[in-house]
Structures are given as structure tokens and as C-alpha cells.
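Have a look at this one before I ask anything.
Now for chain A:
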Amino acid sequence: MKLSYFPGCTLKNKAKSLDIYARKSSELFGITLEEIDNWQCCGGVYSTAKNDVATKLASVRALKQAYEKGQALVTVCSACHNVIKQTNHLMKNDTAIAKKIDRYINDGSMYTGQAQVYHYLEMLRDIVGFDEIRKKVVNPLNGKKIGAYYGCLLLRPSSVMQMDNPENPTIMEELISALGGQSIIYANRNECCGGYIAMESGELARKKSNQVIENAKKAGAEMIITACPLCRYNLIKNGSDIPVVYFTELLAQALGIKGDTNE
Partner candidate 1 sequence: MQVNEFKPLIVAFCCNWCSYAGADLAGNNRLSYPADVKIIRVPCSCRVNPMFVLRAFQRGADGVIICGCHPGDCHYTSGNYYTRRRMTLLFSMLDYLGIEKERTRVEWVSAAEGAKFASTMNDFVSKITQLGKNKRLEDLRCKK
Partner candidate 2 sequence: MNKAYPTEELLRISGVNPNKCMKCGKCSATCPAYDEMEYHPHQFVSMVNSGDIEPLMNSESIFKCLSCFACVDRCPRGVEPAKLIEAVRIAVVRKQGNNHLLADDVPNMLDDEIPQQAIVSAFRKYSK
């Protein structure tokens, strides 16, 4: 099975391990991620303003390419997924903007949100299935206590993202248990790490990240996994004394593709 894949800027640079292990692991389940040709950066954040059209072009191009190939579009980075999924939703529901964007792209066919967008986690849950993953695990995590960190981008706005219950998500917890780990539920797992504010106000980012780390640790987590390079950066930079790794690394480790992720 082949799926279109949008890696995004960070996965080609600072977050290479998020990318590499996503691709390698999916191969194990017979899924090939085909990188979109000439993809452009999604912009990192989705602009909700109705008069902000240009910032959506990169996402629409990627979506359109996937749709024309008859493939669903998969992303791993939370930010890319958020931008692309929201853009797709907009294309489907706002014809005026879809027409405007069509005039920019101007290649003969208007895109109106037909492509299916999956986050890699959704792909694991809905296409592969956690039971299938469980069967392929060779290095189970032996009950390691792992706190999934969702942040904001994967889940919200929930009416558009529709990945999971935005206040009590389970998708990463189910993955952890499929890999033989013990998932730790903590309330701040869907709160913001501070995101791009790290550039502007390191203090606020520190405060937010610390709240997440503290809450996870008090709940008993020995490790945090995330799908977002910026979340990982903020948590590590602000002094997490437990490892913060990408969920794809953990996946690859359990599947025997990668060595121990405990640094």
C-alpha cells in the first residue's frame, strides 16, 4: 500500500529521527510513504483569518497532489498535520476561499478538500491497527511508564481535527500499550508547551513546559513521547529530567528497527 507523505521542514533537519523511523516502521506493515514532489513548508501554524489565503497554498498543493494520485496524505509532524488538516477542512467548507485559491494555483481543476488526511498515529490506528502492531513487537517495552504528550496541535480545534477526544485522548496510550509499555495518564498532556512563543518569551515557554513535565512526573512517567519537534524542544530545553522522545523512535525500537531510546 502506498500513501502520500508530507515530511515538513523540521523533519528534514532537526527532527530527522521522527521522519526516518516513521518511514522504516511503516514499511514493516507494508505501507510505503511516498514523499510529495516539491513540497513546500506548511508554515508551521494555521492562520484562521479568512483574508489570509496565500499561507494556505503550500498545503493545498500537497493535498491536491495526493488527491490526484488517489492516495491519502500522511504527516508525522503535529504542526504540519494541523495546518494541512485545517486547510483541507477550509477547502471543503468555504467555496469562496477555495475559488480564490484555485485562481492562484490555476491548473485547471479546483481543489475542494477531497483528499483524506491522516496523522501517522491515525494511520497506525485506523489503517494498520494496534493489534497488528502488537503482533510485530520484538522488543516490548516491558511495562515502562510512558506519558504521551499530545500538546495542542494534534487535538484542536477538535471539530476539525477529529483525531480523538480532545480532553481525554487515547490514541498514543493505545500505541504505548501495544508496544508493551504502561501509559501514564496526566491532565496536562493536552496543554500547550508554549510552542513558538519560545522565540519571543522563553520564560512563558519554560513555565508551560515545566507544568507539563511536573504533571507527567508526578503521575509516574519515566519518559515522555511526542509527535511534535517543537514540543520536544521546549520540554528538553526547559529541563526535563526524564527523556522526551518521538513516538516513532519508540515504535521503531519496539519493532526492532532501532536501538534503545533511553539515550
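A quick word on the picks: all candidates are chains of the complex that A comes from, given by their letters.
Methods note: contacts are C-beta pairs under 8 Å (C-beta built on N, C-alpha and C of every residue); 3 or more make two chains touch, one makes a residue touch a chain; residues count from 1.
Keep in mind the model is a prediction, meaning the values are calculated, not measured.
Only one entry among 1 or 2 touches chain A in this complex, and that entry is 2. Residues 8-10, 13-15, 41, 43-52, 55, 77, 79, 151-152, 155-158, 166, 191-192, 194-201, 204, 208, 228-230, 233, 236-237 of chain A touch candidate 2 in their complex.
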